[in-house]
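Only a single protein chain was left out; the remaining protein chains are all shown in position.
Up next is chain A:
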Amino acid sequence: MQVSPVREATAFQAANYTEIQVGIADLKVASQPDRLITLGLGSCVGLTLYDPAAKIGGLLHIMLPDSTQFNSVTKPAKFADLGIPLLLSEIRRYGGKVSNLQAKIAGGAQMFSGLNEKFVLNIGERNIAMTKLTLKNLGIRILAEEVGGNRGRTMILDTTNGQVTIRTVGTPLKVI
């Protein structure tokens, strides 16, 4: 297949940064010009912390609000209460300043429809609430959020400018 010179140039530019994937119950930190991405947030909450001065950002994929309800915790990044301080210390280790940090959150959706009393219905809401509370206690302000509703979301943090792009099925990209 022939590739036009214009397309080649675009492809080269697009490859100028690395897109680092953050798995479920995981966290990663990156610096300019790399991007952090987490795919398919449902009831989970994605949290990005960004230091605009150092151009360092981190992304955490939270599954559950509260680790104290579990006997054994093998993965602290799974929980809002443990994962957020962990992300904070990682960013600090990379040279980010806590007082500079801007938080953006996405996710916490109610994915399923139908009546089922045994289903943990408000897990998304509880994830959002605990994320906000933990950030508040740490003195980090939330700059933007795209939470609740009933759609899954993919979240991408651009560490060059702190912009977070939200991808959902059937709707245009949204930048927060």
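Basically, a residue touches a chain if its C-beta (ideal position, glycine included) is under 8 Å from a C-beta of that chain, and two chains touch if they have at least 3 such contacts; residues count from 1.
One rule holds for everything that comes next: contacts and distances are computed from a predicted model.
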Can you pick, from "Chemotaxis protein CheC", "Cytochrome d ubiquinol oxidase subunit I", "ATP-binding cassette domain-containing protein" or "Iron-regulated ABC transporter permease protein SufD", the UniProt protein name of the chain not displayed? "Chemotaxis protein CheC"
Given the contact definition stated above, which residue among A:49, A:109, A:135 or A:166 touches the chain not shown here? A:109
Which is it among A:82, A:123 or A:147 that touches the chain not included here? A:123
Residue list for chain A contacting the dropped chain reads 23-25, 39-44, 63-64, 74, 78, 109, 111-116, 118-120, 123-124, 151-154, 167, 169
